[in-house]
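Structure in structure tokens, see below.
Of the protein chains in this complex, all but one are displayed in their positions.
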Amino acid sequence: MREEIITSGRMNPMIDPQLHIWHWHIPLYLFLGGLAAGILFFAALYTILGKEKENPTAVKIAPFITPILLVVGLFALFLDLNHQAYFWRLYTTIRLESPMSWGAWTLMVVTPISFIWCALNIKEIFPRWDWKFKFLYDLDAFFRKHLITMSWILLIFSLILGMYTGILFSAFNARPLWNTSILGPLFLTSGLSTGAAAIILMSKSHEERLRFARIDIMLIGIEMFLIVHMFMGFLASTQVHIEAAELFLGGPYTTPFWLFVFTLGLAVPAILEVLELRKFKVPFMIAPILVLMGGLLFRFIIAYAGQASRWLY
Amino acid sequence: MRYAMAVDTKKCVGCSDCVVACQTENNVPIGYCRDWIVEVTDGTYPQLEIEIRSERCNHCENAPCVRCCPTGASHYSDGGTVLVKKYHCIGCGACIASCPYDARFPHPEGYVDKCTFCLDNRVKKGMDPACVSVCPTKCLYFGDLDDPRSPVSQILKKRKYKTLIPEAGTKPHLYFLI
Partner (left out) sequence: MKTSRRQFIKTSSLYAGGLAMAGSGLKAASGLLKNLGGNVEGLSRTPTYCEICFWQCAGWVYKDDDGRIQKIIGNDDDPHCNGRLCPRGTGGVGMYHDEDRLKTPLIRRTVDGKQVFEEATWEEALDFIAEKMKSVAAEFGPECVVLFSHGSGGAHLGHMLKAFGSQSISAPSFAQCRGPREVAFLTTYGDIVYSPERTDIRDSRCLVFIGYHLGENMHNGQVQEMSDAIDKGATIITVDPRYSVAASKSKYWLPIKPATDLALLLSWIHVLIENGWYDKEYVEKYTFGFEQLREHVKQYTPEWAYGITTIDPNVIRRTAKEMYDASPAVIVHPGRHTTWYGDDTQRLRAVAILNAILGSWGRRGGFYFPERVQFPEYPTPAYPVPNRLPTEAYAGKYNLANEVVSNGICDATIPSVDSDCNFKVWLVNGTNLMLALPDQKKTLQAIQALELVVVIDTMPVEITGYADVVLPECTFLERYDMVRVSRHREPTLALRMPATEPKYHSKPGDWIARELGIRLGLAAYFPWKDMEEHLDWQLKQVGSSLEEMKRIGVKKFPRQYDDLYLHEGEDFFFNTNTGKIELYSTDMEEEGFPPLPVYTEHEQPPEGFYRLNYGRAPMHTFGRTANNPNLTDLMDENTLWVNPKVANLWGLENDQYIKLRNQDGIVSTFSIKVRITERIRWDSVYMVHGFGHDNKKLSRAHGRGINDTELITNVKIDPVMGGTGMRSNFVTFVFENDNAGEEVEA
């Protein structure tokens, strides 16, 4: 029998008996960031494509929630910090090697744009509002003039943001479960999928709903492929990766992941959406709600399971 | 200058003196520690073997904790030691999650703490780190790898050694004599 124990009673808080430095804040932050990124991506995309009319929810309505999502997400991140008084240090330096750093800066770009986007839309929805100050009108005119440029910026940064939510984890080679480059694309896809789901939920147009259902099915397909690919990668890798995968294959995370995330959060909504496209009568809310819940749970599970996975030595 | 430490697993008795000494020397609060003892037993009674290791931050040459720190609080200092600037650290925990050796922990005051190789309070004053100077079996060796006469260079020349999880690519500066 091999026995490996710490005999000096080490019980450092949040490290022992296993890493639990990150609690609900980080997965929530990543979920909200991914969701906002998804919504803003579609908003920017259809603006660039000039298809605002066909996709009113995606371009105009859904983005209204993104500033809230981003601010709540950032607040969750803030709550998670142990040395909050020094929060501002995040913005006195840019460290490209640190996902945490460029993620924070990406949010610095995306969040203001999301506010501007909302402001522009408010103006359109309530055209009779008096904006009181002239410079507001000037600003409005300025952004409207550069709407396409801004959309491009938003498109790119929303992709970075979506990707970042995964790379934050995958940059940690100390946690074998996180240490896979698939996590970036996977979280991006998942973010886009939850974005699409949010749009479906909010949309009043049947057309738009069906369009996003189609998009969502595709995204879910990619996501499922990436997940399977990820586990195959783990199983073909070193012992620590195999053990990381085993957390999900017979280990403590098996049921939550395969039942709640994979089945209820991906497979079932995909099937429901297919049925909907085939004109079966299913309440349209169910699929997107499942996708959103699955997306949230997915981040929680990856955050927690990742902290449970470690190198052996 | 490259500071490093060697731990003689053949002499370490796992007494944890290095842990208490670090605690009292560096005011590590009770309930926290910068170093710790791992005991690995292999075999079946009575064919047995034990390896005892006094572990701490490896002051990695390629330190993931420095890489992932968003504020630059985690940085390389003299002799390649990896240190944390208390008032730059936001306590985000990224470095903690990035360390394959679980060498860091959140100090109750919020910033992240870990072994400093006693750089400022002892080594710069010409003393050995607290753990090294207290160890009853004298199984800890400290010094500059670039100085062939330093205790650590000397012992690494004489003995077989290993590092922990070299495959993590961190290039640790904590050597275990085997």
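Worth pointing out:
By written order: A and B. Residues from 1 in each chain.
Assume contacts are C-beta pairs under 8 Å (C-beta built on N, C-alpha and C of every residue); 3 or more make two chains touch, one makes a residue touch a chain.
Please read these numbers as outputs of a predicted model, since none were measured by experiment.
The missing chain, though absent from the display, is touched by one residue of A:G9, A:P112 or A:P252; that residue is A:G9. Contact with the chain that does not appear here is found for just one residue of B:G14, B:G91 or B:P129, B:G14.
Residues touching the missing chain, restricted to chain A, are 1, 3, 7-9 (touch as defined at the top).
Considering the complete assembly, chain B touches the hidden chain via residues 10-11, 13-17, 19-21, 23-25, 27, 30-31, 33, 41, 43-46, 48-50, 52, 133-139.
One rule holds for everything that comes next: only the chains that are shown with their structure count from here on.
Residues 1-8, 10-16, 19, 21-22, 77, 80-87, 89-90, 92-93, 95, 97-101, 104, 171-175, 238, 307, 310-311, 313 of chain A touch chain B in their complex. Considering their complex, residues 14, 16, 19, 31-33, 35-44, 52, 64, 67-73, 87-94, 96-102, 104-106, 109-112, 164-165, 167-169 of chain B touch chain A.
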